[in-house]
Every structure is written in C-alpha cells, then in structure tokens.
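Omission of a single protein chain aside, the complex is shown with its protein chains in their original locations.
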Amino acid sequence: MGEYLLAVLILAVIGVFLGCIIGIAAKLFKVQTDPRIELVTELLPGVNCGGCGMAGCADFARSIVTGENPPNKCPVCSQEAVSAIAKALGIEVGDTVKKVAVVLCGGDKNQEKVENLYNGVSDCVSASLIAGGPKSCAYGCLGMGSCARACPFGAIEMLNGLAVVHNHLCVGCGKCVEVCPRNLIKLVPTETKVHVYCSSPEKAPAKRKVCNVACIGCRKCVKAAKEGQFAVKGFKVEVNYDSDNLPSEEVIAAAACPTGCLLTTQTHYEIEKNAGVEK
Amino acid sequence: MSETSHYLQITIGAVLVYNFVLARFLGICPFLGVSKRLDTAAGMSGAVIFVMTLASLITSTVYNYLLKKPITLFGHTTNLDFLQIVLFIVVIASLVQLVEIMLQKLSSPLYRALGIYLPLITTNCAVMGVATLSAKSNYSVLDSTIFGFFSGLGFALALILFSSIRERLELSQVPGPFQGMSIALITAGILAMAFLGFSGLC
Amino acid sequence: MSSDISYKTVSFKGGVHPAKDGKSLSGDRPIKTAPLLEKYQVIVHQNIGAPPKLLVAVGDKVKKGQLLAEADGFVSVPLHAPTSGEVSAICDIPGPMGVPVQAVEIKSDGEDTWTELLSPLDWRNAEPQELKDRIHDAGIVGMGGAAFPAHVKLSPPPDKKIDYLILNGAECEPYLTADHRLMLEEPDKVLEGAAILGRSLGVSNVFVGIETNKEDAIAVLLKKASAYNVGIVGLKVQYPQGAEKQLIYAVTKRKVPAGGLPMDVGCVVQNVGTAAAVTDAVKAGIPLIERVTTVTGEPVKEPANWRFRLGTPIIKAIELAGGVASEPGKAILGGPMMGFAQKSFDVTIMKNTSGILLLDAKDVFQYESNPCIRCGKCINACAMNLSPGPLGAMIESEKFDLAARAGVMDCIECGSCAYICPARIPLVQHFRRAKAEIRRMTQNQKK
Partner (left out) sequence: MSEEVKNEPQLPSGNELILSSSPHIHDRENIQSIMVKVLLALMPAIFMGMWLFGADAIRVILLCSIFCVGAEILWCLMAGKPTSTVKDCSALVTGILLALNLSANVPWWLCLIGAILAIWLGKQIFGGLGHNPFNPALVARVGLLIGFPKLMTSWVPTIFMGQNTQSYSKAFFSDSIWMNVLEGKLDGITCATPLGLAGEAEKIISGAGAPQLFSGITTSEAYLNYFWGNVGGCIGEISAVALLLGGVILVWFKLIKWQIPLCYIGTVAVLSWCINLFFPGVTPPALFHLLTGGLLLGAIFMATDMVTSPMTGLGAVIFGIGCGLITCVIRIWGNYPEGVSFSILFMNALVPLIDRVATKKPFGYIKRTTEKGATA
C-alpha cells in the first residue's frame, strides 16, 4: 500500500516542482508576440500534422498572419474554420459584383484552320512563343489548356480544342485571365447570358479566311439589341459588360448572327461538347 | 580497445545500424510530416538532435539516481522502476516546454530556427525511445547522452536524405494512386533496405 | 596555312559541336546583289527598344535612303526607305515572331534615285560624339541578331570604363555564311568600321574574333589588320562561340556577371556586319537599307549570300536563290540553332535577318515528350553553366520560382542543351516560357 502512496507522492512532488519551474519561466521569459498569431493558432486544428508544409500549427498561423500562406492551405481545416480565420484577420475580399470568366473565342478545331504542324510543349504560353502559335488566327484560343491547368477550381474544360468555362464552378479569381497569352479571357458579371465569341481585331475578310465563326462586324446584333448593350470596337462587336442592362437571350434570334459567333453560354458549351463527340 | 569499441558501438549503432527511423521505425510521424522540404527537414533535424541529447541527459540522470536502485522514503524501501515511462513523459514534456520558453526569450534566431519544431517533438516516440533504450541498455549518464546525440544524428541523416528524395519526387510524375504519402512510404522502405546493409557493423 | 598566322586560338567552357555545319552550301559563292523589286514591305519596328515614329503616309513619294520613321527616344533608331517610289500602303504583315506587325509598303518607281545623303565624315579627325550621332542617324542596329541600337552600346554611362571593343565574326551558327563572305570580300570595310567604332568609344584594344573554320577570311584580315590597328583573334570552332558573353570570355577571360552587361567588364561587342554598315554610314553617309543575308538549306537550289534591301519578302529571296528543289518542311529566319521557325513566307527581311534557312521535312527532327534520364550532357553543354535538365523539370511542373532561383533568367537560349539532349526535350522552349512567366509574375508584383 505504501508503495502506491509513495509513487503518487513522488509524481505529485515532481509534477508540482516542474509545473512551478515552467510557470516561473513563462513569467520570466515572457515575449510579446502578435496576438493575432495566437488567435489563429487557436482556430487551427492544433494537430501539428505538418500537412501544410510548415512546422506545426503555430508556425502555420504565423505564416497566415504575415501573409505567406493563405488560410485554406491547411488540409485539415473545414471550410468554416478557414472562413473564421479569414474573418478574424479581415483578409476576406468583399466582392460586390460576382464575376465569372468567359473565353471569348469560338474557333474550335472544326471552325478555325489549325495551320501548322506544331511540335513542342503542349502549353499555350510556350506555343505562343513559337511563331505566335500554331493557329492561323493570331487572336484565337490555342487550345492547349494553360488556363484549365491554372484554374484552382477545375472550372475550365478543354472541349474540341477550345477552353470553355463552367459558370457554376467559376469563382472569378482571374487566374486564367492572367495566364492566357492571347488575352481572350474576360471577367464578366455572372448574370451575363450572351457573348460575342470572337476577339480578333482584324478586318472581316482576313478573319473569314481563317475562321468560320469570326465576328465580321456586321452590326446586326447592335441593331437588334437595345441601345448600349453592344459596343463596336474596331472591326468587331463586343457585349457592353459594364452596362446595367445586359443583352437578353432573345437578341440572338433577333440578330440572326451570320457567322454564329453570338451565342449564349449554354449553347456555346453544347456546341463544343457535341462537336467533340462527332469527330 | 573495449572502451573504444563500446563508444563505437553506441555511435555507429545509433546512426547507421539501428537507425531510429529506418531500423527501429521510431519517430515516423515527423519523418513523414516534415520531410516535404529540405530546409524544414534540416531545422527539424537540428531540433531533434538538440532535444534527444538533452532528454537523454536528464532522463538518464533521473533513471540512474532515482529509479535504478531501491530507495527508502518514510521508512518504505521501494524500487521505483515501474514509474519509468510516466516519469520520462513528464520530464521530457516539461523539459521541451521549458527549453522553448527560454529559447524564445534568450535567442531569437535560434528560436526561429529550432523553436517552431519543438512542439512537434514533445510527444515524439523517438525521444521517448532514446530514453527507455538507454535505460534498458544500462548506459551511464555520459553513455546515454552520447547515445542520444548520435540517435538524433541518425534521425537527422534519415530525414535529410528522405526530404531531398522527396523534393526530387515532387518534380516527377508519380502515378495517381501512389502520389503523396504512399510513394513516401515506399521510398522510406527502399531506404530502409539500403540501411540494412550496415547490419553487423557492431 | 596556320604557320604564318600570328594569332592565338581561344575558347570558352561548354558548348557543342553540331555534326552538320552546312556552311559549304553557301560559303563558297560570292555575295550577289539582289535586283530591284517592285514592292518592299519595310517593317517599322526593326530594333530593340522603342519603335520609331512613322513620318510617311499612304501616297507619299519617297526616295532611296529617305527617312520613313524617326527615332523615338534614346533606345530607338530611324528607318530609311530601301528604294525610291510611292508609299502604297501601311499595313499589318506577318512578323518574324508570328505576330502581325506594322509595315510600310513601298511601290518601287524603278529609278532607284537616292535622296540627299549626309555628308561624309573624316572619321580619323571626327569627334567621337559626331561618329555616334552618325551611327544613330544611319539607323544602325546590331546586325548579328539582337537588333540592339548600335549607338546605345557605344554610349556607356561615364562610370563604366570601356577598354575592349570586340568584333564578332565567329558566326558559330551552322549554315550561315553571311559574315564569312562579308569579311572575305570586304575586309577593308569591316576593319575600317572596327577602327571607327573603336574611335567613337575611345578604345585602342580592338579585336575581331573569328572561328578558325574561316581560314581564308582570317588570312585576308590578318594581312590588312595592322593598317587599322586591329587585332585578329582565332576562336575555336565551338558553338555558341559567337554568343556575346562567351566571346568576351574567350577573348579577354573576363566574365560578364550574371544579369549584367558587357560594359560591366569594360567590353563592347559589335557584329562584323554592323561594322561594315558603320563604314558606309560614316564614309559615304549611306543609311542602313540593305544587308547580306544567307539563303540556304538543302531544299534551296542555289544557296548563296545575297545583298537584300530591307523589306524584301523571304519568298522573293528564295525565288532569287533559284527556288526550291524539294519541299521544305521548315522555314527558319536565322540559323538552325537560334533561328525562329516561320509559318508564312510573307515575312520580310529586317536589319537583323542573318539568314533564311529551309530544312527538308526529313531533316527536321521531332521533339519528344521523353523523361529526362539525367545523363548530364546538357550540363556539360551549357555555356552559361546552368543545369538545363533539372530546370526543364522544374518548369514542366510549373515551379517557376524554383527555376528563377536556379538561374533560368541567365539562359542565353543558345540551344546547346536541346541540341544534345538524348531525350529530345524541348528545353529552350521551356526556358522561354519560364522567362515569359517570370517576367509576368514580377510585373504583377510591381503592381
């Protein structure tokens, strides 16, 4: 019996002793740290798994506060926890107009002449560095999927040699916009239904020579739509994305676009999807 | 001769033959967790060496002077050996905590280099392993301190080797199902096979 | 042959020896002068730096040598009309990089009358600044390939002391022989140009570096060099011997610091073609409106060097060379190691077009998507001492920050690594992509 008591006694003594030392040390050696780091550390799971690539949660918290890492890099945190951290640090971005990306080109494999026998890295930026890329249209989608790879949300699909954005997946982060060497991708208000799928500023005959679905600047859509819904820029027409009344779907029927580059997002997607199946 | 071979056995054995990670399979958690980047692995290695050495020093002192021989207290004579694990845990945990607190205040650069890894090590089984192993082998305080240091060195060797391989694997196209932890474990397995060649050195 | 040559042979570390140098195709024939064409399409932006400001409009009559565009800023040069005639259009034509570029189309009137030229200068007594102004006014750029305005290189900031002028006659690119023929046929122009450039810089150490496979050119230049107080340096036949930094190292054993310029080690490098153009500009006041270009390749019927005026479409150049005997699989502007593949024959000759190269389809090798087998050949071949293979792997997995730290921005795109790579990885393309991405990233950071 005494044995057990002795063990408990010894452990208790040692425990109290060590506790006191640590307590005193903590007081003696107190260091002022950024209180936010502690706050974030508390919000993190605290399992010190190292899955974020940092050495434990406290280090990760420090990196969040200094802006080295985004909070969502933690593989353990739930979405709520991530947003709680973001809220605590005030780093969330209050985007008023929700935007999605759109690739303004309709020149898929069937529509646009793919000119040359390209031999090299399958990446748009790389391809555009070699004689401007293998497509005859110098302003068309190269179809090698740099944007799709850049998209962290898998919202861009390569269909029939053309990048197509899935609106329900796109959060409008703009990573694809940056990466496209031909600047075909635009961030537009989510509610936009209709786009002119052409970005080439060339004259109509030059465009038609290389592509069947180029905007030839006939302005039928401009006439069919209300004032200010479309804007003529050079030799092509663009949807006026800044305006308050975006063109409705009826415009397409009314305009009867002769080349078929005026499309809704949905029909554009379906055309490309089916075109890929046929071939 | 015997003195030299004794220390040779402790050192070479701890680093190569009975490598904590690749032969004893202790401390696998930080081995896999903190081996993604070479620089973090190096920091972690430093911390492990430091803690292992210090922990073996303290625990072997505790073991040799408190637990090994029966002690008499309040008229009871008891062998306190059964308290070994509990005591080691308490001692190591508070030791690491103490070191962390002091480092933060006293040496900011050292804290930044090692300190952030310290919380990861408090419960590392390699540290506990080094304490219990030296107790089991009946090492003196000096012996076990050396043993602790070289065990840490062995851990560092394995960790740094492994992280450099993993950095290279980052650039290769590992097939989908094997990406991440599974390829890491396979690599560790092959590495362990290579370390098997050292068996019998001491 | 070599016994009477009193020059040293020098080289750099790394590089490759392309098995097929193709120089014999065009190297034995004298330079021919292209006849007057009906139409020239002169690309407006022919220099690195700011594009010149256009001075003419459609319908204007111009004379040969008349200003078409004037320099806009310091790093810019004027542009002159290649012949007399009428400006028939200002339009976009395919540029050498595949992107449409602005060009002035001049319909020749067949008379080829000169405009009033600048007065000749006595360069031995002229002020250096006077010489520099003339070089600028004549629209002279680096004619080896970079098209960097010549006068900018000649005007280093005052804290950089220049003590070496090196003329680049290495012509290490296989197939090209334009510089070789120029040195052989017009040694005086080249050497006098070297002396003029030396005077404008105030430098007495003037050297011409020539690869030793051009023995005849070396012999000719050696005979005349002393009259102009110019030294001749033999260079080992090794690609890329003519790359600026490698040339400087070979001749002076000075290393241009990474990310630095030749002037950081007191050197200025100019092409031999540039020197010849400088002589014309200073002694006769003739602006840069024509250049020697090699039209070569196995499919070309009569490969040779031609004196083409700026704005000559390459399809005309190939026709002048007798057309093609077999169907070319690839058309290249420049040499086979660093030239640019073309997708149109409507590209026109520019100030830096050193060669037009056609390759047979069967000779065109295909890049493959093999893995790197870490043979290390690229590392040995890299003239910049980089590690191309690992760099390529980093870029393939899109780790551009790693690549930047490993020095991808120092790559001179000489192509030695991709030439030697047994896995046939398009390394140069990877590096060009990485450079583009890194530039974009740093720009974003600045924003």
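The chains carry the letters A, B and C, assigned in the order they are written, with residues numbered from 1 in each.
What we mean here is this: a contact is a pair of C-beta atoms (placed from the backbone, for glycine too) under 8 Å apart; a residue touches a chain by one contact, two chains touch by 3 or more.
Please read all numbers here as calculations on a predicted model, not as lab measurements.
Undergrad: Among the chains in view, which touch the chain not shown?
TA: A, B, C
Undergrad: Quick one: which of A:N119, A:N167, A:N212 or A:T267 touches the chain that's been left out?
TA: A:N119
Undergrad: From the list C:I232, C:I318 or C:I349, pick the residue that touches the absent chain.
TA: Within the whole complex, the residue contacting the unshown chain is C:I318.
Undergrad: Give me the subunit B residues in contact with the hidden chain, please.
TA: Contacting residues on subunit B, toward the hidden partner: 38, 160-162, 164-165, 167-169, 172-175, 178, 183, 186-187, 190-191, 193-202.
Undergrad: Which residue numbers on subunit A touch the omitted chain?
TA: Answer for subunit A: residues 113, 115-121, 126, 129-131, 134, 136 touch the chain left out.
Undergrad: With the missing chain put back, which residues of subunit C would touch it? List them for me.
TA: 16, 18-20, 174, 245, 249, 255-260, 315, 318, 323-332, 334, 336-345, 357, 359, 361, 363-367, 370-376, 379, 383-387, 389-390, 401, 404-405, 407, 409-410, 413, 415-416, 418-420, 422-424, 426, 428-429, 432, 438, 441-442, 445
We take it that only the chains that are shown with their structure count from here on.
Undergrad: Would you say A-C or B-C is joined by more C-beta pairs in contact?
TA: A-C
Undergrad: Can you compute the centre-to-centre distance for subunit A and subunit B, using the mean CA position of each chain? Integer Å is fine.
TA: 44
Undergrad: Please tell me the distance, in whole Å, between the geometric centres of subunit B and subunit C computed from their C-alpha atoms.
TA: Those two chain centres are 61 Å apart.
Undergrad: Please report how many Å separate the Cα centroid of subunit A from that of subunit C, as a whole number.
TA: Taking the average C-alpha coordinate of subunit A and of subunit C, the gap between them is 41 Å.
Undergrad: For subunit B, which residues are shared contacts with two or more other chains?
TA: As it turns out, subunit B has no residue touching two or more other chains.
Undergrad: Residues of subunit C that touch two or more other chains: which are they?
TA: 396 - these are the residues of subunit C that touch more than one other chain.
Undergrad: Show which residues of subunit C lie in contact with subunit B when the two form their complex.
TA: 371, 390, 393-394, 396-397, 399
Undergrad: Spell out the residues on subunit B that touch subunit C in their complex, using ranges where they run on.
TA: Those in contact with subunit C are residues 170-173.
Undergrad: Can you list the subunit A residues touching subunit C in their complex?
TA: My answer: residues 115-116, 119-121, 123, 125-126, 129-134, 138, 149, 178, 181, 202.
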